[in-house]
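One chain of protein is taken out of this complex; the other chains stay put.
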């Protein structure tokens, strides 16, 4: 078994944003030399997340971020955390800070409409995402 | 290390539905010949998901789907995606499109009440779930 780990950088420009990182992850997979196995995409931050969702119509991303902002507004009566980003932390926990994708023939096994997104919930910031490929 | 990957088919009959696929996944594990390792269950669709939850009382599934439908109704003011399934996409991202279960003695290591569910959020449809077992 081989293991290859690399870090990719993501620069965000809004407080809430989803950035398609599929091609960056696919590059790491291709250059890893691993043909068959799996790929973990891990976000090293507590106010960001990783998700897999539609990468065709940008309206889907708009609607998902809008829904999250309505259900988890920045201000909520009773919040104690003084940085004003408690909503960012809860969104991170619900979306999740990592995803895993299978690798076959040195390619990510994604459905037709699936893309891998870094989710920014407290931007704009410079972020790090760690990608690990494990396999044969 | 060995890697075995198989696809299982799921046919759904409602717009929102949870279908227990534990026995289908267990069959793939058993026939893989892998005794010790892990199993990734991955949904190849952006309006479905995979979760692990109670498989004893069907009322739990009813209550979970009802809660999701109340918090994420199909219509929300401001939705731009023209297919009318923005709620399906956000539910997919929050539930998540994959799960991982440990494998020991060629069996899934699940708690007493845990079952693996395919979650349909935009049915009825014919769906694909990819199962990968990795181990020794």
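The first chain written gets the first letter, and so on, giving A and B; residue counts start at 1 in each chain.
The rule is simple: a contact is a pair of C-beta atoms (placed from the backbone, for glycine too) under 8 Å apart; a residue touches a chain by one contact, two chains touch by 3 or more.
Just so it is clear, the structure is predicted and the values come from calculations on it, not from any experiment.
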Touching residue (missing chain; options B:19, B:43 or B:95): B:95
Absent-chain interface as seen on chain B, which is shown: 1, 36-38, 51-54, 57, 59-60, 62-64, 66-68, 70-71, 94-96, 99-102, 104, 109-111, 113-114, 134-136
Touching residues (missing chain, whole complex) on chain A: 1, 3, 5, 40, 42-46, 71-72, 76, 78-83, 86-87, 89-90, 92-94, 96-98, 100, 128, 130, 132, 134
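Basically, only the chains that are shown with their structure count from here on.
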Chain A and chain B: spacing of chain centres that average the CA atoms, whole Å: 20
